[in-house]
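Apart from one protein chain that is not included, each protein chain of the complex appears where it belongs.
Lettered A, B, C, D, E, F and G in written order, each chain numbered from 1.
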Amino acid sequence: MSKLLHDVGAGRVGVDEALERMQIERIAELEHSTLDLERAMRCGFPEVVFGHAKSPDQIADIVQRMNKAGQSVLVTRIARQAAAAVTAIVPDAEHNAIARTLFARSGDPPQCKPGIVVVTAGTSDQNVGEEAAVTAEAMGNEVIRIRDVGVAGLGRLLAHKETLARAKVLVVVAGMEGALPSVVAGLTDCPVIGVPTSTGYGAGGKGEAALLAMLNSCAAGLTVVNIDNGFGAGYAAALINRAR
Amino acid sequence: MSKLLHDVGAGRVGVDEALERMQIERIAELEHSTLDLERAMRCGFPEVVFGHAKSPDQIADIVQRMNKAGQSVLVTRIARQAAAAVTAIVPDAEHNAIARTLFARSGDPPQCKPGIVVVTAGTSDQNVGEEAAVTAEAMGNEVIRIRDVGVAGLGRLLAHKETLARAKVLVVVAGMEGALPSVVAGLTDCPVIGVPTSTGYGAGGKGEAALLAMLNSCAAGLTVVNIDNGFGAGYAAALINRAR
Amino acid sequence: MSKLLHDVGAGRVGVDEALERMQIERIAELEHSTLDLERAMRCGFPEVVFGHAKSPDQIADIVQRMNKAGQSVLVTRIARQAAAAVTAIVPDAEHNAIARTLFARSGDPPQCKPGIVVVTAGTSDQNVGEEAAVTAEAMGNEVIRIRDVGVAGLGRLLAHKETLARAKVLVVVAGMEGALPSVVAGLTDCPVIGVPTSTGYGAGGKGEAALLAMLNSCAAGLTVVNIDNGFGAGYAAALINRAR
Amino acid sequence: MSKLLHDVGAGRVGVDEALERMQIERIAELEHSTLDLERAMRCGFPEVVFGHAKSPDQIADIVQRMNKAGQSVLVTRIARQAAAAVTAIVPDAEHNAIARTLFARSGDPPQCKPGIVVVTAGTSDQNVGEEAAVTAEAMGNEVIRIRDVGVAGLGRLLAHKETLARAKVLVVVAGMEGALPSVVAGLTDCPVIGVPTSTGYGAGGKGEAALLAMLNSCAAGLTVVNIDNGFGAGYAAALINRAR
Amino acid sequence: MSKLLHDVGAGRVGVDEALERMQIERIAELEHSTLDLERAMRCGFPEVVFGHAKSPDQIADIVQRMNKAGQSVLVTRIARQAAAAVTAIVPDAEHNAIARTLFARSGDPPQCKPGIVVVTAGTSDQNVGEEAAVTAEAMGNEVIRIRDVGVAGLGRLLAHKETLARAKVLVVVAGMEGALPSVVAGLTDCPVIGVPTSTGYGAGGKGEAALLAMLNSCAAGLTVVNIDNGFGAGYAAALINRAR
Amino acid sequence: MSKLLHDVGAGRVGVDEALERMQIERIAELEHSTLDLERAMRCGFPEVVFGHAKSPDQIADIVQRMNKAGQSVLVTRIARQAAAAVTAIVPDAEHNAIARTLFARSGDPPQCKPGIVVVTAGTSDQNVGEEAAVTAEAMGNEVIRIRDVGVAGLGRLLAHKETLARAKVLVVVAGMEGALPSVVAGLTDCPVIGVPTSTGYGAGGKGEAALLAMLNSCAAGLTVVNIDNGFGAGYAAALINRAR
Amino acid sequence: MSKLLHDVGAGRVGVDEALERMQIERIAELEHSTLDLERAMRCGFPEVVFGHAKSPDQIADIVQRMNKAGQSVLVTRIARQAAAAVTAIVPDAEHNAIARTLFARSGDPPQCKPGIVVVTAGTSDQNVGEEAAVTAEAMGNEVIRIRDVGVAGLGRLLAHKETLARAKVLVVVAGMEGALPSVVAGLTDCPVIGVPTSTGYGAGGKGEAALLAMLNSCAAGLTVVNIDNGFGAGYAAALINRAR
Partner (left out) sequence: MSKLLHDVGAGRVGVDEALERMQIERIAELEHSTLDLERAMRCGFPEVVFGHAKSPDQIADIVQRMNKAGQSVLVTRIARQAAAAVTAIVPDAEHNAIARTLFARSGDPPQCKPGIVVVTAGTSDQNVGEEAAVTAEAMGNEVIRIRDVGVAGLGRLLAHKETLARAKVLVVVAGMEGALPSVVAGLTDCPVIGVPTSTGYGAGGKGEAALLAMLNSCAAGLTVVNIDNGFGAGYAAALINRAR
């Protein structure tokens, strides 16, 4: 905000534009108070909107105003129909149906920083894995995906040993017994973020088994986010990779 | 019991001996009603006594009477002091301090049947692993141990791949994230019994994480016993190996 | 895979067919990464597909390709409509509406190995019990069912005492208080796999009471799978029976 | 209290004695406010004192004053040393070391009413079972005990089928999987009170498995008290038997 | 069953009728194995059918066959539409929409035994309270209802003090904080069965708070059934009242 | 702090004294960072020190320094021995053994404000009740205690109806089923703070049942603190009474 | 009620009107027994009706009868359609769609008492916050709202520091990590009521994390209501503010 006012004071930004930008920030604040907007702006990250339970019109409105003000927007947990309705209005927005995200970039894409690898244990973990990957990408990273490398067939994982060794940050997504992050952390020297998913049924089958397994990992250096929180893992991975 | 009475009727067993044997069975019933004694006898298994909270005198008395009647006895969860006191009275009894067991064989050891392998993830899982191994041995099996092969260092496990491949039944013991049984089940074609242990701390750290991880394993064919129940796993492994 | 390549090398399998088979394996890997396919192939087991949330077209496609490549397929948790749609395309596939399975055999049925008995406590446990039975059958076993023998009427169970005594592996399925596996294990000398079901309501009524009861069983030799995991129990029973 | 005042008014009780009795009631109220004293007095039941954490002197004092006022006293959860100290002062008091109770009767024992049977699954359930039995006896009932009839050996239970059939109220005490009350309820026509005990270890092993199993029993007519609450079960059984 | 055969032997029942009755018993066994049918018959209780998930046709069929064989039937948890469909076929069946029951009596109603009082805390507890009351009535009891006497307004409860004092068995139904059974037990001398209901929201609000409160009651003599188990409470109350 | 500096600036406080006072605040901050000291000072409340795990010397040191600087101190959760050691050094400090508190006043006692009533259900709830009462007294309130009025004997509670009606804030302390706050709230028009205690055993018996019962109370206007948090309830009651 | 009868006796109220009013009270009792009506009447509070699962006709009927008898009515948890249907019949009733309330005042609005501030952490907490605010307003208070001041952006909260400092009672509503009440309590001297909301997902995400966080707050003087219980918090705040 202070930058905006400085810009107004220095004549770099007109009063009308400033008013509009402030209105946009106000919208953002109203719609999703759970993100520290200042951090987003300081770091050049896109604004993030939690799309669940917002109407396509609301989302399209936010996206258009923000893009106009030069701010990229990442919408998470957006339903397929809502995304279709928004892209009808904002054609440049990229919808990722698996990640349930919509990304509307403002300006040219930055040069992406390599280093992040997202590993998923099974097919049903891919929604969450993609959410992590798309979040990290929207924050300026190049992301490599390794899929379907559950611990019941170690050969599939070991085939990717070199990619793992070259990673700077790893996001490892697994449901059911949640063992994959422990195994992966044993194979690499870099920070690993475990993401438990709600894949499974029965006792512990809504992600609790996976979450507890990751919290009790015998592999040092593993940190964890909440069940199905692909966005949080991707965001943390981007913060770590940015620090490099 | 009917066999005993038939033996008495046929003159193969004298009345006094029969009375004593019946008294022994009565003792067994009184002391640990939780085991199906008939099954033990039918299968030639040793009698099993839960040693926790019994005095050395009580244990020594049971062991001597049963041995005299030709019945081997396995005492589980016996404290170090109690075991010392019992072996002072029953010198032939084998005390395993790690497994917390005492085994008093009656008669010559049977020829042991190979096929059971007990795998433990870490040092702190060895009490439970040994309890499983000693139980299976007391029931007439030859048991191979594989130790310290936690999932954070896959190389240690893969070094034993051949032993695993030759196993007929696997007991896999792990605390913390409890991932080892899932990984092992993916490397073999035989039944795997997972034993979670109460190794760890924090949320899920008293074995719940490991138990839930094993119940939610992505590896088909894994069955589970309760936390720290090495005896149950060894017993089940012996029943499976006996069926072969 | 190595067998396939040997077959190609020996001229028993043409290159095109080999490519197609390898593509099928790839499909299988993509669709359901949670099963160790190598084990399935090594042991002559059918490929298993978790049908939940797959479209009839996807399932039919997988079934046809695998059958063509000489591989039997077992689909679990398939909805009634999906099964009808698939059998319209693959008429030979056997749909079991109670078990929610569809089995498409490739080649002649093998000679089935006897020894497995599946016991269910009540009517509402039959879905899970059938899933166990059909899984074991698809893996080459002859399965005897004993139904409606809940512990509140012991006479019904005791009437089957002889069948139980002849079993080599028992799968015992029960919801509510989950007592049946304990009672059954006391009547037999063979390994018993307990399957808790989500039958019930109120505290512990979604299978937790039954699961905890089985984990705390006073009958030695009982092992357990997760709530409603009939497939896992049938698979484990088949591994045990195969070892004989 | 009104009876006391009527007695004073009618000259049947002197003022000093009345004052002392009222003081005793006051003591009782102070010491253990959790029991409805009026009900105890109305029904001729003994006063009940929760002995845990009271000193022997305090207990002896209460017992003597109450006995003097013609009121019997049942002390529950009394430690062995405290009981010895109290019986040194009040020699007629009956200490039951297994039930952890002390009963000091005032006046002649009433004619006991038959009908209550207390059934225990295993040796480690006997403390709780005895607490139930002694409570019911102190309230004027004749109690039959059936011990060591866990569900893993049904023959032991079925041997008592006739005694069960003649019971008017059954208290069934079991830890671990807690299945015994369900099995017993299926064999009789009378009300059954299930008492889960904290016998066991691992998940659900502090009585939760047994409690949930009893709450989810497939046998109609079973009601339950809290874990290890032998006193509550004995008290309820006495109320039911008294109603007959 | 033995009575039936005796009747056949004595010529009191013809062979055809006997066969039909046996078929009916078989149906009953198939449909709901969780009730001890023998007990029901021994005591002259109606057969009980758990109506949830059965079609109107199935229910009507069972009801008609059983009535024809002289057996009354109580259907519990029957939906409004299913009840309407059944009463279209079996016009004499009494549908209680609040209790979600349908009762089809065979023969003249017995003389009802007084003594049971069902107390409910709030309006939303009435489904469960009525299920208890109707169950007890179907088993030959006269039932008094006391409604809307939650503990937040003690005056409403105290107004019924006399009715409570005359009761022989009390069923007390409460959700939310579940305090009513404790308060009621303090006002009476008879056995009290607490029934927690799933009335509420938030932590503990699906009946867990009420269940735990009843298990931890400071009022001696209270026993408990599972959340929403009005049927179980009514059945237990009938067993207790029958014993009188 | 600013007041102190103003005082120094105005010559009301010398530099040395100011330095010492600042050191005292520093001590307070170091020792128990969990209280908002500024609020304590603004409102004239005593400083509060959590005594658990501090040595008598540490406590005596803090008390003496603070008293010297004109600040009263309330020590909570202080063991009997520690209190004796402290009072040997600070003779004016008032030790309340039941509340486990020690209060060292600096200056004359303020005129106490009436309005707070602390109600306890049973004897074992008195520690927590006294902690609440002493906290409120130390903060300048006159506190009335009502003891031993558990819900199983309503007469005892109703005898205090007038005192309850005159209260301005009620703290109601109960373990086991935790029903007392709901009953009390129904009898009065003032705010009620419920304090669950860890009195009990078995399922929910460490205060969970009481906590959940209070959270699910059918009496509007009840708010709750954590299990055994008498201090928090007394503090909140003082804040409410102060607002009047 | 006694006031009503006095009024009848004094001729201030006619018999017919008295009869109608008593009928209204009877309706109220029938419909929602969980509120202490006497308190409501004594304090001049509106009658409160829990609207969930009542038909629009039922609600409109209650509202009209009560208004006619001079009693205001607050309906909580009323669905949008039901509210529309009721306002069609009772046009003066104020529907608050966010709070899910409907308020039908009888007579002139009272002069509102200032002092209550309702603070919400995020957009998704506003339903619950509005329910608290509307409840307090209906009970005669002026309520200030502070919105969207989650702890991840402290500046937003600190901007309202003066409003917080002037509050007499604070209701602080937060989901997810539930930290806001702790932070707010540290900034003010008045009682704070924390309301956890079911905003979130994953482990603890249905309000448990927020509830536990508030119960374990390091800020003294915080009391808590159950998850999503905005009504209870508003009611308690009104009781506290009324006491001033």
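Observations
Keep in mind that, in the parts below, a contact is a pair of C-beta atoms (placed from the backbone, for glycine too) under 8 Å apart; a residue touches a chain by one contact, two chains touch by 3 or more.
Here the structure is a predicted model, which means the values were calculated and not measured.
Considering the intact complex, the chain excluded from display touches A, B, F, G.
The residue touching the chain not shown here, chosen from G:Val48, G:Met66, G:Leu187 or G:Ala233, is G:Leu187. Chain F meets the missing chain through residues 29-38, 198, 207-208, 211, 226-229. Contact between chain A and the unshown chain involves residues 33-36, 39, 42-43, 48, 168-169, 185-186, 188-191, 193, 211, 215-216, 218-226, 231-233, 235-236, 239-240, 243-244. Within the complete assembly, residues 121-122, 150-154, 158, 175-179, 182-183, 185-187, 200, 202-205, 208-210, 212-220 of chain G touch the chain that is not shown.
The rule is simple: only the chains that are shown with their structure count from here on.
Of all residue numbers seen at the chain B-chain C contact, over half occur in both copies; the interface is built from largely matching residues.
Interface comparison, E-F versus E-G: the pair with the greater number of contacting C-beta pairs is E-F. Ranking all chains by how far their C-alpha centres lie from the centre of chain A, first place goes to D. Inter-chain spacing, taken between the CA centroids of chain D and chain E, is 28 Å. Centre-to-centre, using mean CA coordinates, chain A is 38 Å away from chain G. Multi-chain contact residues, meaning those touching two or more other chains, occur in chain A at positions 121-122, 150, 152-153, 176, 202-205, 208.
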